[in-house]
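A single protein chain has been omitted from the complex, and every remaining protein chain is retained in its original position.
So, subunit A:
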Amino acid sequence: MALAFDEFGRPFIIIKEQESKTRLRGLDAQKTNIAAGKAVARILRTSLGPKGMDKMLQSPDGDITITNDGATILEQMDVDNQIAKLMVELSRSQDYEIGDGTTGVVVMAGALLEQAERLLERGIHPIRIAEGYEMASRIAYEHLEHIAQKFEFDATNTEPLIQTCMTTLSSKIVNRCKRSLAEIAVKAVLAVADLERRDVNLDLIKVEGKVGGKLEDTELIYGIIVDKDMSHPQMPKEIQDAKIAILTCPFEPPKPKTKHKVDIDTVEKFRTLRQQEQKYFDDMVQKCKDVGATLVICQWGFDDEANHLLMHRNLPAVRWVGGVELELIAIATGGRIVPRFQELTPEKLGRAGLVREKAFGTTKDRMIYIEHCANSRAVTIFIRGGNKMMIEETKRSIHDALCVARNLIRNNSIVYGGGSAEISCSIAVEAAADKYPGVEQYAIRAFADAMDSVPMALAENSGLQPIETLSAVKSQQIKENNPWCGIDCNDVGTNDMREQNVFETLIGKQQQMLLATQVVKMILKIDDVISPSDY
């Protein structure tokens, strides 16, 4: 208790306003924390795998999200519990680092916690459990490297990449046309990839969505789409061989940063000011025209007069283009972003083969396509779909697929999916456990059991008998010494994941294990929870 007695036997209080705080200590604290972590994992468990279900989330503003992406579910959940927040963080870091496997990592952490609870009940000290887990995860990590395979692909043979992306997409709602989406994702990544350096800058891939049409209409555009229209309705809607001036200065009179006043007190001054103003507009537009631009893309707005002058000089213009889009356009067209009219020179113009405005549906929505760019290293994936939620979910799925393709380009090792890697790790860890003297042995075995939970959840979600299927697959792996046996989620008829073409990236799996172990270790080490009670 946070109550101590001084030398006169009077009690004094250590924690401020103690009575208004709730406090949990020792085993109770650990158990509560574990229960919270498990609760989060339980929510996500049913979303795992190709037959996983979706969650519907209603935000505080009443917007609906339907998804089965672990990171998104957890992020949108209004979580209050501290430990649950840790799990949310866990999923998020997997998302940032790898982009895929966000559900798996939470399920794994949940299973580890569940096993830890049993060990705690047996009286094993939490730190020993944590250490055991650490050892086990190292074994598993190495084992994964051992069973991983190198995947050979190049710009012409993209089939392996597509297959891996399809594995990622098959658990999403878009699995109806996973093949075409996977192809789009791979093409997009290859377009921006730097194969020499094995690096991919995903910022160069823009994912844009528009409701309407159907999922099959989703397309990859080698160029940029901007959700804007020409500033003047009568400007040309299509420009061949455009030379683009990319401006971050408004077509408006200058606004000096220093405070100033222009006092007008005579009629002459009034007149000169007026002429100045006209000349100013004229100069701006003329400057653009002089350097040979045939399209102006501007981050800011235009004054009516400037707009007309642009129109008049036959210089189409787009206004209010966002900063990110502006950068992408600059990259794609090889132009430079120009902050001042004075600095506009012909070399700084971007080039694009075709710029056109396209209208959609019955509303007045228009978008500008910038295609055949000088430097086609920026691409856009344009998603169509029946409703807003569908588009959003497709965006998330595409993002996952892009991440997977990127990871493969960085490191082309893969492991097989369908829970086969986990089962194989489980066997390896189990076998290694006996070599460790001491209490850790139990923790290592528990880790092996926890590994089984991912394939078990897969089997459950696919409507198979979980225990029966898992034990069958496990024995098959040991008997045939074949680490590629997994759960046959889609009822194809074979357990061999090589034949089913179900792959995951090696780094993704390794990251999952490391992150899950780390978070579990952290949770196990907590033995005191102090929280302010309700006010």
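We adopt the following convention: contacts are C-beta pairs under 8 Å (C-beta built on N, C-alpha and C of every residue); 3 or more make two chains touch, one makes a residue touch a chain; residues count from 1.
FYI, contacts and distances are computed from a predicted model.
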{"item": "Among \"proteasome endopeptidase complex\", \"T-complex protein 1 subunit beta\", \"Nucleoporin 43\" or \"AP complex subunit sigma\", UniProt-listed name of the chain not shown", "value": "\"T-complex protein 1 subunit beta\""}
{"item": "Hidden-chain contact residue, picked from the options A:R10, A:R122, A:R197 or A:K261", "value": "A:K261"}
{"item": "Touch with the omitted chain, as defined above, among A:G385, A:G418 or A:G508", "value": "A:G385"}
{"item": "Touching residue (missing chain; options A:A35, A:C249 or A:M367)", "value": "A:A35"}
{"item": "Residue in contact with the excluded chain [from A:P160, A:G212, A:G334 or A:G353]", "value": "A:G212"}
{"item": "Chain not shown, touching residues in subunit A", "value": "31-32, 35-36, 39-40, 43, 46, 51, 53-62, 64, 66, 68, 73, 76-81, 84, 173, 176, 211-215, 232-234, 252-256, 259-267, 270-271, 273-274, 276-278, 280-281, 303-305, 307-309, 311-312, 359-365, 385-390, 463"}
